[in-house]
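For this depiction, one protein chain was excluded, whereas all remaining protein chains were kept in their positions.
Per-chain numbering from 1; labels A, B and C assigned in written order.
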Amino acid sequence: MNTFGNNFRVTTFGESHGAAVGCVIDGCPARLPLALADIQPLLDRRRPGTSPLVSARNEEDKVEILSGVFEKMTTGMPIALLVKNQDMHGHDYEAIKEKFRPGHADFTFQAKYGIRDYRGGGRSSGRETVGRVAAGAVALKYLSTKGIAVQGRIIAVHGVTSPQKIDGEIVAARAAGDSVGGIVEIRATGCPAGLGDPVFGKLDAGIAAAMMGIGAVKGVEIGDGFAVAERFGSENNDQMTPVGFASNHAGGILGGISTGQDIVVRIAVKPTPSIAKVQKTRDIHGKETEIRVGGRHDPCIVPRILPVAEAMLALVLIDAALEQEKYR
Amino acid sequence: MNTFGNNFRVTTFGESHGAAVGCVIDGCPARLPLALADIQPLLDRRRPGTSPLVSARNEEDKVEILSGVFEKMTTGMPIALLVKNQDMHGHDYEAIKEKFRPGHADFTFQAKYGIRDYRGGGRSSGRETVGRVAAGAVALKYLSTKGIAVQGRIIAVHGVTSPQKIDGEIVAARAAGDSVGGIVEIRATGCPAGLGDPVFGKLDAGIAAAMMGIGAVKGVEIGDGFAVAERFGSENNDQMTPVGFASNHAGGILGGISTGQDIVVRIAVKPTPSIAKVQKTRDIHGKETEIRVGGRHDPCIVPRILPVAEAMLALVLIDAALEQEKYR
Amino acid sequence: MNTFGNNFRVTTFGESHGAAVGCVIDGCPARLPLALADIQPLLDRRRPGTSPLVSARNEEDKVEILSGVFEKMTTGMPIALLVKNQDMHGHDYEAIKEKFRPGHADFTFQAKYGIRDYRGGGRSSGRETVGRVAAGAVALKYLSTKGIAVQGRIIAVHGVTSPQKIDGEIVAARAAGDSVGGIVEIRATGCPAGLGDPVFGKLDAGIAAAMMGIGAVKGVEIGDGFAVAERFGSENNDQMTPVGFASNHAGGILGGISTGQDIVVRIAVKPTPSIAKVQKTRDIHGKETEIRVGGRHDPCIVPRILPVAEAMLALVLIDAALEQEKYR
Partner (left out) sequence: MNTFGNNFRVTTFGESHGAAVGCVIDGCPARLPLALADIQPLLDRRRPGTSPLVSARNEEDKVEILSGVFEKMTTGMPIALLVKNQDMHGHDYEAIKEKFRPGHADFTFQAKYGIRDYRGGGRSSGRETVGRVAAGAVALKYLSTKGIAVQGRIIAVHGVTSPQKIDGEIVAARAAGDSVGGIVEIRATGCPAGLGDPVFGKLDAGIAAAMMGIGAVKGVEIGDGFAVAERFGSENNDQMTPVGFASNHAGGILGGISTGQDIVVRIAVKPTPSIAKVQKTRDIHGKETEIRVGGRHDPCIVPRILPVAEAMLALVLIDAALEQEKYR
């Protein structure tokens, strides 16, 4: 369950304050030119410590390629990518070792496994996404050879859509010891028609799983999404022209299969659950208590989720693209 | 890609106007009491021809159990469920054989496979969901032995939320040769904490894939969904009490794992693409043309999607419940 | 676990004395011409009741195509194949209902599931292979379009290798109320180099699983098999020539990947466990008892295993061939 994909299979590993995070990619086609320079820039985009809007944790996030690349080309063998953790403050977490942080996975991990690595959220930390972004970078490199590109953008933060005002919302939330959510749109261009499968393997089903599988995501829309619920069919259908479609309400997918138009996805991102305000909770012994979550947290995860969401969409698309190769 | 689930694996088959539709369930635990009476009522709920609000196609949808049940108990062997098609009007479809219906999968199937069964949409027809509902009935039977229940309800149709007015919206749309969309909520009660996996196999990721894998669904929300994007963390976090949670904004899932609260899912359902109004399209030779989709169509798929969405949520939950058994 | 294959996925279902046996094939490429005449002859080869050497059970084994074929071509949708059972003698089995037959799966099914369909072995009956052979027929049809053929032959029965004497061994065993085993070789011709994967997905690993997954098979060899254990490397290596190889000790597979030579597989088939002689056993209550297995049994399963082994090799090859398409 730490593996994503059927053809381009990515297995991630690592905890927030363990020795390292990373991934193994299995099924990457051979003879794809691949270098560190294809991967590092995307990791730099999701890296903490780069602005006052994000966590101050200081990680270089330097990636190493351990296998699967020979003479600057992929060989078809598994590609292991490793990022060592550096700025680990394991001792910071003693205070919350026995308390469940509201909005976090502390309680559910304890309920499921009977044990949890409480250092910085362990595996449930956003740090797990390092492996996703690294793998996504490889996928994006492959997709670029097919003319497919993926680009995310922030639609809104805390209900504010003007880029000029978004930073202000985040700064204000931080100042208040609070956090804010937002909406991100991810768009893929250059996809051919024919990707995806008709029933359970619908392309949008895969995208929905990929996006909802990112921590903090609580909603996913394809194309016009929830707005379609208020429409007539005659408004919502994308009529066809001799060369394509007259509109793209469907977001580039019909019957689970890509139409050749842009694929359009929007996700709802919840406010970071780590806040400095006092909250009611209980401890692992069932006793009522209070908590203030200190530490180096993002007051809004929206900016840093962008490269993760792009990576996930890339992973869905490469998987579908390779699947489609089977049936050409 | 016609198989859903890792532990309770459902493979569906069949086309709208082929000989039969159905499914094979692999991985159903042995010694579950199971009879036709556990399955038929759910099929009857999704059956066409039962009211003026739905398609007039006349199908009895009588299910047969071909295997996997012995002396009224499951044996652990694959359960094959078969529903023969009866009211097939293959000849009705000659008129649209060469035209792509807007909003349907006609174009994408042709692009992907280079062939399509154009009779009533073939495999992309809603008739494919017979197999899902039959399998979901078996899952629901199992879940009921664990105290878990699943129930859907209509939230809105065409923006109207009052039950009294919803029928009117549908009737009006039909009268206008048009169709309308809506929103459905599905809720699971009785789920223990601990179902689901932390990373790619998050319970909500599985639910999102299951729901978006239903034809016509364009958006999925868990808990408060897109509303969280406008909140502060202090508003959105579900604070804990000694016995549970003070609220359920999260919809019963934290970090991909069930909390023990109700699981709450909402889906956006698009208006049926089959409408009697004239639409612009093209034919399979690339020539511009027009189309009016005649036949026996649902003016609103929302009422009939309810048992399908319940079935899909049941399939996700049984899969997670069986997975969890491995690690007790 | 009733599904075989990753790309061409076959799910079989059905019990010896249930309503029907069959399979669903998912992932068959679209636009493959397919008719009943492609499938029925292979089912006829494995059919009982055709000679004094095999079981007298009288089954027509008429196959129906329920889905996935339209206008005599596959559509890429799941192909459901059904064979109704006819000559069911459920009442014959009352005598052994509570006794474990030695060499059969009665005891292990009971231990695993706590229930078993005791009628003719239920799911563990050789009748389960109807679905495999039907699916294999579709695979063979596809493979034939690529120039790949699969052919099995009997190497030995009860240690006797002369075809003239093999029938005599079987007749003698039957007369003695006993049964005999043997060895079968299956060979694939026309395979291109490059099928299979280097590590866990080796082509020979897949073949080994496929063959050992046939009831009664207790050993699998590729190429020279166990004979290699007594050789020097200089004897066993297949030296290369400008156009191929000077020998084929490897059986057409090196490092898990096909070489382009014939693929050669041999399997050891145990004597049918159903024998008329008195054997010691116990009943389901743990009490010591004796058993004589009456009924219509094959005194030697070797002739009827041939089409099953061919089918299984075909399923492995089509899966590898489709996988290879992804990475052309």
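Heads up, the rule we're going with is that a contact is a pair of C-beta atoms (placed from the backbone, for glycine too) under 8 Å apart; a residue touches a chain by one contact, two chains touch by 3 or more.
These numbers come from a predicted model, not from an experiment.
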Quick one: which of C:Gly136, C:Pro271 or C:Pro303 touches the chain that's been left out?
C:Pro271
For subunit B, which positions touch the chain that isn't shown here?
6-7, 29-30, 76-77, 198, 322-323, 325-328
Those residues of subunit A which, in the complete complex, touch the missing chain:
1-3, 9, 11-15, 18-22, 24, 26-27, 30-31, 64-68, 70, 73, 75-80, 82, 112-117, 119, 122-123
Logged for subunit C, residues touching the omitted partner chain are 1-4, 12, 100, 102-105, 107-109, 111-113, 123-124, 128, 156-159, 173, 176, 178-183, 193-202, 204-213, 215, 218-242, 246, 250-251, 253-260, 268-275, 277, 279-282, 286-288, 324, 327
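Operating definition for what follows: only the chains that are shown with their structure count from here on.
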Most remote chain w.r.t. Subunit C, using mean C-alpha positions, is A
Distance from the CA centroid of subunit A to that of subunit B, rounded to the nearest Å?
26
Would you mind pulling out the distance in Å between where the CA atoms of subunit A average out and where those of subunit C do?
45
So which bits of subunit B are touching at least two other chains?
1-3, 12, 112-113, 123
